[in-house]
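Quick one: structure below, then a few questions.
As you look at this complex, bear in mind that one protein chain is not there, while each of the others sits in place.
The chains carry the letters A, B and C, assigned in the order they are written, with residues numbered from 1 in each.
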Amino acid sequence: MKLSSRAESHLFKALDNFAIELPSWGFADTGTRFGKFFQPAAASTVEEKFHDAGLVHKLTGACPTVAVHVLWDFTPGSDPNVTRRIAKKHGVRIGSINPNVFQDQQYKLGSFCSPDAKARADALEHTLDCIDIGKAVGSDSLSMWLADGTNYPGQDSIYRRKRELEKAFKKIVEVMKKKWPRATMFIEYKPFEPAFYHTDIADWGMAAAFCMSCAGTSGKAKVLVDTGHHLPGCNIEHIVAFLLSENLLGGFHFNDRKYADDDLTLGSIDPYAVFRIFDQIVQYAFERGMPEGKLPGVAYMVDQSHNLKPKLEAMVQTVDQAQRLFAKANLVDRKALAKAQGTGDIVGAETALRNAYETDVTPLLARWRRSHDLPADPLAALRKSGVIDKLGKERAKARKERGETQSASYA
Amino acid sequence: MKLSSRAESHLFKALDNFAIELPSWGFADTGTRFGKFFQPAAASTVEEKFHDAGLVHKLTGACPTVAVHVLWDFTPGSDPNVTRRIAKKHGVRIGSINPNVFQDQQYKLGSFCSPDAKARADALEHTLDCIDIGKAVGSDSLSMWLADGTNYPGQDSIYRRKRELEKAFKKIVEVMKKKWPRATMFIEYKPFEPAFYHTDIADWGMAAAFCMSCAGTSGKAKVLVDTGHHLPGCNIEHIVAFLLSENLLGGFHFNDRKYADDDLTLGSIDPYAVFRIFDQIVQYAFERGMPEGKLPGVAYMVDQSHNLKPKLEAMVQTVDQAQRLFAKANLVDRKALAKAQGTGDIVGAETALRNAYETDVTPLLARWRRSHDLPADPLAALRKSGVIDKLGKERAKARKERGETQSASYA
Amino acid sequence: MKLSSRAESHLFKALDNFAIELPSWGFADTGTRFGKFFQPAAASTVEEKFHDAGLVHKLTGACPTVAVHVLWDFTPGSDPNVTRRIAKKHGVRIGSINPNVFQDQQYKLGSFCSPDAKARADALEHTLDCIDIGKAVGSDSLSMWLADGTNYPGQDSIYRRKRELEKAFKKIVEVMKKKWPRATMFIEYKPFEPAFYHTDIADWGMAAAFCMSCAGTSGKAKVLVDTGHHLPGCNIEHIVAFLLSENLLGGFHFNDRKYADDDLTLGSIDPYAVFRIFDQIVQYAFERGMPEGKLPGVAYMVDQSHNLKPKLEAMVQTVDQAQRLFAKANLVDRKALAKAQGTGDIVGAETALRNAYETDVTPLLARWRRSHDLPADPLAALRKSGVIDKLGKERAKARKERGETQSASYA
Partner (left out) sequence: MKLSSRAESHLFKALDNFAIELPSWGFADTGTRFGKFFQPAAASTVEEKFHDAGLVHKLTGACPTVAVHVLWDFTPGSDPNVTRRIAKKHGVRIGSINPNVFQDQQYKLGSFCSPDAKARADALEHTLDCIDIGKAVGSDSLSMWLADGTNYPGQDSIYRRKRELEKAFKKIVEVMKKKWPRATMFIEYKPFEPAFYHTDIADWGMAAAFCMSCAGTSGKAKVLVDTGHHLPGCNIEHIVAFLLSENLLGGFHFNDRKYADDDLTLGSIDPYAVFRIFDQIVQYAFERGMPEGKLPGVAYMVDQSHNLKPKLEAMVQTVDQAQRLFAKANLVDRKALAKAQGTGDIVGAETALRNAYETDVTPLLARWRRSHDLPADPLAALRKSGVIDKLGKERAKARKERGETQSASYA
């Protein structure tokens, strides 16, 4: 597929605006319930996490912000701007604020939904603290993923839990409107894990209902689509299109999966499915008559668990993959597509999509990168740099000096 | 589990109000795409279908109404009261009206969502006709299952389809409000089949959004939950509870499944899951403080494909099974359950459910049936009666006389 | 990715040997249980089916053989060579012979597994007839897909059914060894549909066990992998590799799916997954040290249900898609891959695969096609030719003259 220079310029503009937020926790050691495999270069400290995020941004030019987990990236009681300054030092900004209301022992039966009033109150207090932090560090979104749910039929009243959750979201939005008016609350959904019978926000429909009940059509609460949080077979791009058309799409947590919430790197299992998500976003802009190269405002965030892949490699590869599939979606001949759709020409319409998908965008991306003084192949550049080895040595030493021992036992 | 006479009287009252609507098409020959296996006693004519429905009602006392498919149970242009009188003759009434906008060749690319304006207009016209019929025959619901969807990525614009569908539902509700004010429109959802890439109303969230956009909180449009229309693992009772709490649960299409939309008889694969659906309904009434034995108004309808089981046996078995699991759900000690839930006693709460589920309600149901002059074991009564053999002979002869040949070929 | 001329010559040799068998039934009207949508150009007669298969072969050069369904493509009692001559006339040969033991009314409860001895005997007799036909028409494979299974727990004894099936397969192989020694029996598996509780040959493990019990390691019975016949999430390429390493892989029925056995066109939903299947086949040859461009003998067959797409377009598109993904799999740098695998370089190994997958092979395939005097873009050539319109008119007329009426009703 040959691009006209006009088309290429639109695509470059779209790429310029395509920012992918990295999660601070994506650089730290993670694992499964059967254990963690440690990597010498894994980031342990806030400083190291932001260093790594900054490095990925330097290599890709696409990752100006970093999502933070309040429990892990801030010190309770101390100035949140410490973290902000660390970010700045590494050339990035603080992105989405993620409260953590699933880890403490008191959240065993849930957070906002717990039968324990103390747990509910603490979850709310923590979240209100996050609002203060978010405002202080210049973030513009609060990202709510709750592990709330039950493991057994009968364990708790689904009705009571829903009422408590609605109440909490209303309070949070109320406070946000006052204190942090520029920010949006994202509500994430997930069908299961860590809850294995029912999860209080199990699907996009529930997330959307909670958004509506706490914020109505104000746009203060929107749905967050984690690409790994769906039942087998689910048509995710359909959900994305539906949410966009309802003005309820807040953003994404990117990752890929084959079975459950596998948290593999984006596009590693089903790249065509990721392409189709981007396709719906570009198609939305096309149908709305938005100017070429302009797309609806959606937050793109990575949320993956790099259990085996070197974390820096995994992250750069993810950003590259996202840009590839995003670029392809921007190459679809929308007019030809619309014409084929209008006449029921199924094969013609599909071909319009496939021509774009099968285009090798490597040279295109290389040109875009060079135009921004970025390495044409950021993954190759990273691998050649030897930085992972170097960090591995430094960080192993630093951990030793700090007297850290690593324990991965499940039992 | 011993019931006090007061508890038994509440249960009997609940059973009295537990009406299960039978589908006229459940008595006719059905099959898979690989072919149909014919049964001599299958109903071919409207008269035969209502005869069979009437017989099931006589045996069970629980099936006063029959859902009809307009295309199959009415003659275009003739008085719909012909069908109503047939129903009356067999001791039943006409229940939900089901338009059929998936079978005609023009619906190849969809009905209300088709890119073809003529198909869309015809679908609407047919549905408006159904409103006239529904009103004429004294029905009180319009049941919308659409096969609309696409088979391939890119085949059509999901956005355009959604807009057209919203428009159609608005028009339908508008007309219903004027002409048929007592009736409710049910919107059914299904993840796939016959569409294999995307289905325009794919899940409860989409069905609910369409209800809201056409009828708001008026209650004129509600969601219909077909128990076979979910992705693997989906927690259906959670959806039921969520819809109830949003005042959006219209009713059910009952059937069971192991893999996809298998349309097996209710509870034949996972009876505990059906019990849990009823449990949420009873729990809702309990938490709302409704009087004992009283439950929220929900339409219970059977929608199964009796490909192998004798149709009359399958239907009686289904009604019996529904009553069993419904009765068990009414046996749960709600106060003990609430207490265990409130203290995080998971095993105690589960035990409250299990004690009810594991109760053998056969004697209880027999008592309720005898109190209504019904056979204590309706399935056994049907099997002993020899009626299926008799109908088989009569209907084979009648088909021969009408010159009908049966063709089941897929190829 | 730049290919050396040596590499291109190996690839061309691999493409030369990559034959894809078309199913005669893929050109006829098909549908779902909800109805069939007719296409004017659909093939109705054996002559028309072979005409269409011949046309696809002319356009792609890759489809020399046609799989036949004995019930649909042969006239009982007449010379099977009639069909063979029709095939020859259209430039193709007869491929795999498919008995049909699922359509007759007597097979309601199964064929070889039925509790009815007459049904079992008839299924065997029909299959033995197929052997005679297969031998007569020069085919070299017998393809066994059985719909045998049950819809309800308890419906039949799984043990008895298994014993009967083993007995039947033994008899079939015994007769094949005598009468048709060059041929292989393929045993296909499927988890569900049309049986919805249990299917007697439900997975590859059962198919393999039946192969072993009737043919041991003789290679007379091998497993047939239909890409649509797996439970959600199943890693098909792993099964392919496992079967290859056990010398039990017979071949494929190609199609794609999103939910169940959707029978969509190959690669239309998940092209990367198809690529990975080919990758395992090429990798097998590489690890075995087979000469470059040479691959293990595997039968590639299409089995799709073109319910909406024009049948000829769907078939040409499928062949093109198969060739694309096959070519990509042949482009993987196996030595680089092996090196990365050996050192646990996960990202490096993955990159070896992705580099090949992301290569646009359009120009490569165009060169290969031109070298065989084929159109560089067979789908475009078909669409430009206007042949589908022409056939549509001719065949509509012919059907009318034959007095055929088309009925698609499910009810």
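Note that contacts are C-beta pairs under 8 Å (C-beta built on N, C-alpha and C of every residue); 3 or more make two chains touch, one makes a residue touch a chain.
Since this is a predicted model, take the numbers as computed values, not measurements.
J.: Could you tell me which of C:241, C:295 or C:312 touches the chain that is not displayed?
T.: C:241
J.: Where the complex has a chain not shown, which of A:83, A:307, A:323 or A:359 is the residue touching it?
T.: A:307
J.: For the full complex, which residue in A:103, A:217, A:247 or A:371 touches the chain that was left out?
T.: Among A:103, A:217, A:247 or A:371, only A:103 touches the chain that is not shown.
J.: Could you pull out which residues of chain C are in touch with the chain that's been left out?
T.: 108-109, 115-116, 151-160, 162-163, 191-192, 197-198, 202-206, 208-209, 231-235, 238, 241-242, 245-246, 272, 276, 279-280, 283-284, 287, 337-338, 341-344, 346, 349-350, 352-354
J.: So that we can see where the missing chain sits, which residues of chain B does it touch?
T.: Against the left-out chain, chain B lists 232-233, 235, 258-259, 268-273, 308-310, 313-314, 317, 324, 346-348, 350-351, 358-360, 362, 379, 383.
J.: List the residues of chain A that touch the chain left out of this view.
T.: Touching the chain left out of view, chain A contributes residues 25, 28, 30-35, 37-38, 69, 71-72, 102-103, 105, 108-109, 147, 151-153, 155, 191-194, 196-197, 232, 257-260, 262-265, 268-269, 305, 307-309, 407-411.
Here is the rule we go by: only the chains that are shown with their structure count from here on.
J.: Superposing the C-alpha atoms of chain B on chain C takes a rotation of how many degrees, nearest 5?
T.: Fitting chain B to chain C on C-alpha positions yields an angle of 180 degrees.
J.: Quick check: what residues of chain C touch more than one other chain, meaning two or more?
T.: 232, 258-259, 268-269, 308-309
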